[in-house]
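Mind looking over this structure? Questions follow.
All protein chains of the complex are present and in place, except for one that has been dropped.
Let's turn to chain A:
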Amino acid sequence: MDLVSTFFNWAVFVRSFPLLLDGLWRTIALGFLSILLGLAGGLLLALGRMYGPRFLRALIIAYVDVFRALPVLVWLVIVYYALPFVGISLSPFASAAFALTTVSSAYTAEIYRAGIDAIPRGQFEAAQAIGLSAFDVMRDVVLPQAIRIVIPPLTNNSINVMKDTALASVVAMPDLLKQATQAQALAANPTPLIGAAFLYLVLLLPLVRMVAIFEKRLGRSGRR
């Protein structure tokens, strides 16, 4: 009984729910924006790394390495607390979106590159032989096949980005986690934290399941 009233206190949950919901929307907005920008940015980075001029390739390799090595939290804190010293002041939301996007792009770039690398040379040759431009070769032939292959790892990465949005609470963005800790302090009861964890699961468990299904389906068609 005591356990229930401490962690699963219905009255506290109902009272804090509007606050949690408010945080949830912000978490979703931040997550989706960062995921979409990361998917687009990563594609540009991958193409630049594979087909760009030499100096650009070196630049992109350095970028990807740095952002895969740097902890997201450290980068986020730098963006929010350090950049104002050089005159760049971003809101908590913009800081978090920027930090998550830059890191996500580094990961998706590597994923796209692996996908493009997996396309047989004959596909490029056949597309070039009918006179397609480099752009058309990518758009019509290579990317549709490559992206199909990398949907599972891209979805995995998207899940990670969505989870990393919780870091934004560190820069005072009222996301789901931040609102939950506020509510917990207000109610002097940890139920809002459990509620937040539950909402994260509702949001992400379907995606995790989806990855498993994608992988199964791809494995099957791959055996053909």
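In the analysis below, a contact is a pair of C-beta atoms (placed from the backbone, for glycine too) under 8 Å apart; a residue touches a chain by one contact, two chains touch by 3 or more; residues count from 1.
Just so it is clear, contacts and distances are computed from a predicted model.
Set against the options "Nitrite reductase small subunit", "Amino acid ABC transporter ATP-binding protein", "NADH-quinone oxidoreductase subunit N" or "MoxR family ATPase", the UniProt name belonging to the omitted chain is "Amino acid ABC transporter ATP-binding protein". The residue touching the chain not shown here, chosen from A:P18, A:P71 or A:P144, is A:P144.
Only one of the listed residues, A:V14, A:L56 or A:A126, touches the absent chain: A:A126. Where chain A meets the chain that is not shown, the touching residues are 120, 122-123, 125-133, 136, 140-141, 144-145, 148, 224.
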